[in-house]
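For reference, the structure discussed in these notes is given below.
Omission of a single protein chain aside, the complex is shown with its protein chains in their original locations.
Just so it is clear, A, B and C label the chains in written order, and each chain counts residues from 1 on its own.
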Amino acid sequence: MSSETTFVDFKSDTQPTWCPGCGDFGTMNGMMKALANTGNDPDDTFIVAGIGCSGKIGTYMHSYALHGVHGRALPVGTGVKLARPDVEVMVAGGDGDGYSIGAGHFVHAVRRNVDLSYVVMDNRIYGLTKGQFSPTSREDFETATSPAGPKQPPVNPLALALAAGGTFIAQTFSSDVQRHAEIVQQAIEHDGFGFVNVFSPCVTFNDVDTYEYFRGSLVDVNEDDEVDHDPADFDQATERILDPDHEYQGVLYQDPDSVPYGDSHGLGEDMSSIPEGAPEDATDLVREFY
Amino acid sequence: MSSETTFVDFKSDTQPTWCPGCGDFGTMNGMMKALANTGNDPDDTFIVAGIGCSGKIGTYMHSYALHGVHGRALPVGTGVKLARPDVEVMVAGGDGDGYSIGAGHFVHAVRRNVDLSYVVMDNRIYGLTKGQFSPTSREDFETATSPAGPKQPPVNPLALALAAGGTFIAQTFSSDVQRHAEIVQQAIEHDGFGFVNVFSPCVTFNDVDTYEYFRGSLVDVNEDDEVDHDPADFDQATERILDPDHEYQGVLYQDPDSVPYGDSHGLGEDMSSIPEGAPEDATDLVREFY
Amino acid sequence: MPEDLNWAIGGEAGDGIASTGKIFAQALSRAGRHVFTSKEFASRIRGGYTAYKIRTDVERVQSVVDRLDVLIALTQRTVDENVDELHPGSVVIYDGERSWEAEVPGDVVGVDVPLKHLAEQAGGAIMRNVVALGAAAAIADFPLDCLDEALRKRFGDKGEQIVDGNREAARLGAEHVREAYPDLNGRTAEYGHEYRLERTDADYVLLNGDEAVGMGALAAGCRFYAGYPITPATDVMEYLKGRIERYGGTVVQAEDELSAVNLALGAARGGARAMTATSGPGIDLMAETFGLVATSETPLVIADVMRSGPSTGMPTKQEQGDLDMLLYGGHGEVPRFVLAPTTVGECFHKTVEAFNLAERYQTPVYLVADLSLAVTERTYEPGEFDMGAVEIERGKIVDDDEVGEWLDGQGRFRPHADTEDGVSPRALPGTVGGTHMSTGLEHDELGRRTEDTDVRVRQVDKRDRKVDTAREREDWSPREFGDVDAETLVVSWGSNEGAVLEAMNLLEERGVDVRFVSVPYLFPRADLSEHVEAAERTVVVECNATGQFADVLEHDVLQRVERINKYTGVRFEADELAEEIAARVDGEHEPDTVGGSGEVQAE
Partner (left out) sequence: MPEDLNWAIGGEAGDGIASTGKIFAQALSRAGRHVFTSKEFASRIRGGYTAYKIRTDVERVQSVVDRLDVLIALTQRTVDENVDELHPGSVVIYDGERSWEAEVPGDVVGVDVPLKHLAEQAGGAIMRNVVALGAAAAIADFPLDCLDEALRKRFGDKGEQIVDGNREAARLGAEHVREAYPDLNGRTAEYGHEYRLERTDADYVLLNGDEAVGMGALAAGCRFYAGYPITPATDVMEYLKGRIERYGGTVVQAEDELSAVNLALGAARGGARAMTATSGPGIDLMAETFGLVATSETPLVIADVMRSGPSTGMPTKQEQGDLDMLLYGGHGEVPRFVLAPTTVGECFHKTVEAFNLAERYQTPVYLVADLSLAVTERTYEPGEFDMGAVEIERGKIVDDDEVGEWLDGQGRFRPHADTEDGVSPRALPGTVGGTHMSTGLEHDELGRRTEDTDVRVRQVDKRDRKVDTAREREDWSPREFGDVDAETLVVSWGSNEGAVLEAMNLLEERGVDVRFVSVPYLFPRADLSEHVEAAERTVVVECNATGQFADVLEHDVLQRVERINKYTGVRFEADELAEEIAARVDGEHEPDTVGGSGEVQAE
C-alpha cells in the first residue's frame, strides 16, 4: 500500500474540535503529508501525542497512536521506537507539554538521538487550560496568570536542542504548510532525532503571536540574502539560533554524521516477537549462579 | 555576628562520610568560605541540598537547611528565597540530581533568575547509587549500566544554562579551592541566579574524570593567552561554552543587567510574618462577590 | 407550582455558555434570590456540548434537580441533550433564524427570538447570548435592572460603551418576547406553570468553591501559592493572582506540579503560609514530596480539586475518586490530615482551618474538593464569610528567646524534639540559634540522618502521635442532619451534601425519614460506630465506582454498608438520589457483600 499512500490515509474520521482558524489544522496537514511523502503507511506508523489542544492530534490522525499523560510523550515515543525499529514513530505536543512539564525529557530525548521525529506545536500559550502563559510566552505577554506578563525570558527551544546535542533542529510555520510539510519530511528522513518547532497560532488565547506576526517576522534560512545557510555548519546554526533579532524558518542544523541510538546500541530487532517458552539457552542463566 | 563570621561557623559538627579524597570536601570548603566572605551568618542562611553523595553537604554545613527529594532542590530553594528575601539561599546537588531527574527544573530555575546561588557538584557519575553513568558522563565511560559506555553525548551544563537565559554561568574545580571559593562568592553576589558547575571528582567510581585529568585539561578563562575574557560578552561566552576542544574554569558569562525575579515581581517582604487574624481589608474580598 | 425555577443555557464549547450563565446567576443574586448553579451535564453524544444550569428560589437551594423550566438552546443539540428534563410548560428560547429548526416537544413552549439579528441591532452579533438573557428575563417577569447590574459587573472594565451595548441587547430581547409572545404566561399556565422571578431585599454574594478556597487562603494569611494549571483547580490560582500581592504575597506558575509542591515546601520552610492546588494527575506527581513534607514536619496545604479519573479521564466531569490516594497514597507511612468541605461556604472555612492545623501540627494537610463544589456558584449571606471571626494559630514557632528552651546538651536546636504531644518547636530561618537541617531521611531530634533503630522508632511514633493529639484536641465532628431515630442512615462526603439534604425533603414528602451524616473530616475522622449501630441500614453515597468511603467506614465499624455510587461524571441530583435512597428503604437492593460487584450506579 505504501507507494499509493496519500495524506488522506492518515486522516481519521473524527472531526477536529479545534477552534476555527487554529494553527493546529495546518500543522497536522503538513505532518500527514510528510508521512505520506516518506512512503509510510498508517498500519506501520505510531503517533504519540501529549496533552493539550495540540495533543488532540493523535485523535484526528489515522495510525497506531497513544495519547499519553501531560509532558511524557517523548519517553513513550522512545520506547515504541526502540522496541519496534520497523515502525515509523512521530511524537507531537504543545509548548507547555514539551518545554514546561516535559523540559527534562526533551533535553534527554535530544541527547539520546533515537530515530524519530518530534513536532512541537508552539502557540506560546496554554490553550487547553484556557490561556495561561507558557514557557515560550513573551516576557510581557498578559494572561490570566501573568496580568503584567511572566517577566521571564521565553525558552528558546532551538537553543535548548542545540545545547543538548541535537542532530536535527528545525522550525516551521503552520500556515506555510508546504514548507512545513517539506521540513517535517526531512525530520522523518533524518537518521536520529528530528526536531521541528512549529509556530502554530492559537487564535483564541494569544493575540500577539498571530499569523500576521509570524508572516511578517519569520525569516526563511533559504531566503535570507545575507548568508547561504549550511545546516551542517554548527557555528552558523548557533549564530542563527541565538540571533536575538530574528526568528528563522527552515532546517537550522543537521548533523550529517548523526548515528541514531538504535544503531549505536545494536538494536534492530522487532521486540514484539518472542518464543513461546523461556529462551533456548535459559538454563545458562541459572548456571551463572553456581 | 556577620562581620566576624568565618568559614568554620558554617561547619556542622557532623563528620562527613564521604570517601577519603572525595572532591566534595573541597567543594564544600569553598562554599563555606564564600558564604563567610560575603558576610553571611548561618542563622540567616538556608542551604537546600539534593539527594546524592553531593546532597549530604547540607548535613555537614551549619545553617538552616533542607535535604529534599531527588532532583527537586531548585524549586525548594526558589520557594525559600521568594518567601524570605532576607535570607541567603544556596542550593547544591549532584550532576544526576541537577541534570538528569532535575533537568526540567534547572532550565526553568535559570529562566526565573531568582537571586540565589546553585552549585552543582559534577563528578560525572552517580556516586551514592554506586556507579552508574550520569548525564555528564563521557560517551565511552564504562559503568555498571553502560558496559560499553552510554553512547550519548554528555550534557553540557553551561550550554544548557546559556540556552535557558542564564545570567551568571561559571565553572570551577573543587581542588582549586581558592578559585572555587572566589567564584562561588561572585555567584552569591550576583543579582540573580548564580550558577556554578564544580568538577568535584569521585575517587571511588570514576577513574577517568580524575583530579589529574582536570588539573591537566582545565583552562582558566583568566589565564587563557588567546583572549581576554569578558564575562559580559555573550558571544565570547557562547564560543567558549560551546568550544568542543576545551573546558574552562571561571565566570564564563555574567549579564550585568540581570534583574532578579523578586525585583521584577515586586517582592521584598518577609512572608513569614502575618497578622493574627484576617487582613484588615479582608471584607473587601467578600464584597467582590456581590 | 414549585417555587424554584430551573434555568439553563446550552450550546457548543466556545459559545460563551459559562460566562453568560454566570451573568444571569449574578443578576438573580442581585435580585435577592438564592442561586445554585451547575456546569456538569450528562452528555449522550461525543464532544463539544456545554451547558450552565441555574436553580433559583427565594429560599436556600443546594442542589440541582432534573427538571428544566426555562432553557436557552443555542443549538439544536441543546434541546436533544435536555429533552428528558423538559416538561409540559417548559419554555425553550431558540433562534429560528439560525439554520436549524428547533424541534421542541409538543407540549413545550417554544419562544423564537432572532438572537443574532437583535444583537447586531444592539451593536454586534457577539451579544446574542445577552439578547437571550433579556428574553429569559421577560419570560419570568424578572426586572431588567438586576440584569443591568450584572452586565456592568461583567463588562465594566471594558468601558461604558460595551456595558450600554449589552444592556441594549438585553432590552431588545425582553422587548421581543413581550411583543411577539404577549400571552406567554397564559400558555405556560395551561400546564400549571407561571414563571415569576420575584425579588427580595436580601443581599447575597455569589461564588464558587475554588473562589471560596482562594478567599479562605487569603483570610488565613497565605502568602505563597505555587501551582500549575489544571482543570478544575486553575481557578484557585487565577483567583489568587492579582489579589495575594496586596498582602505582600505571590503566585508562582511553576513548570509542573513537582516543582509547584517543592516551591510551596520551600516557602513553608521559610515560614510563609504556603499552598498549592491541583487535581488528580498533579496529586500523583506530588506524592513523593508529600512524604518529605510530612517527615520534615513542614506545614503545607495541598488542595486536590477532584475530577473524573483515572488518568486524564474526563477533565471537566465530576468524581470523588481520589479519596484512596489521599488517605493511603505515597510510599511508606506518613501522617496526614484530609479535610473535605461539603459546601461552597465550607470551602472557605475548611481552608482557614487547614492552615491552622498545618501549622499547629506541622504536617501536610490535604484539602479535597470535588469538581461540582469547585465550579458551582452559589449564593450566601455575606456573613457566612465573617472575616472578624478568622483566627490564626501558628503553633509552636519559637523566637530568639525561646530557642534556648529547646537546645540539646551541646547547644543545638532540636527541631524534631520528641515531645509528649508529638509536636516539636519550630524555628524559622533568621531565628538566632535555631539553625537545623530538615530531611526526608530518617533523622534524630536534631534532624541528622540516622539508622539507629531506637531513634527510628521514636521518630515514627512521634510523628504518628501528632495525629493522636489532634484527635483529642480538635473537633472532628461530622455535620449531622435529619432524624436521629430514623431507620436509615445516609452517609456522604464532599459536595453530595446539598443533594442529600434536598433528597431528604423529597423523601419526607413520601413519609421516609432519614438520618444524614455528612463527613467533612476524612482523616482524622469521627467514629461513626454508634450511628451505624443505631440504624437499621446505612447507605453511603459517593461519586465514584468502588465506594472508597464506604470501604473506609466498613473497616471502621466492622460492618457492611449499602452503597449508592455514581460515576457517570455527573453530580447527584436531588430527585434521583431520593429515588435511590427510597429503593434501599424498600429493600429493592441487596446489601453489598464483600468483594461482590454490588455497587449500584445511580444514573
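In this text, contacts are C-beta pairs under 8 Å (C-beta built on N, C-alpha and C of every residue); 3 or more make two chains touch, one makes a residue touch a chain.
What you are looking at is a predicted structure, and each value in this text was computed from that prediction instead of being measured.
Within the full complex, the residue among C:Gln76, C:Gln121, C:Thr312 or C:Thr419 touching the omitted chain is C:Thr312. Interface note for the absent chain: among C:Gly89, C:Gly209 or C:Gly280, the touching residue is C:Gly280.
Checked against the full complex, the candidates C:Glu288, C:Glu384 or C:Glu502 give a single residue touching the omitted chain, namely C:Glu288. In the full complex, the hidden chain is touched by subunit A at residues 12-14, 42-46, 48, 58-59, 62-69, 72, 75-84, 86-87, 104-105, 107-108, 265-267, 269-279, 281-283, 285-287, 289-290.
Within subunit C, the residues in touch with the undisplayed chain are 42-47, 279-281, 283-285, 287-288, 290-292, 294-296, 304, 306, 308-317, 319, 321-322, 324-325, 327-334, 439-442, 444, 448-454, 456-457, 460-461, 464, 468, 471, 527, 529, 544-546, 548, 551, 554-556, 558-560, 567-570, 594-595, 597, 601, 603. The set of subunit B residues touching the chain not shown comprises 17, 19, 51, 67, 69-71, 100-101, 103, 126, 129-130, 132-133, 135, 144-147, 150, 204.
Here is the rule we go by: only the chains that are shown with their structure count from here on.
Between the Cα centres of subunit B and subunit C there is a gap of 41 Å. Residue positions of subunit B with contacts to 2 or more other chains are 104-105, 107-108, 265. Each of the following residues of subunit C touches two or more other chains: 255-256.
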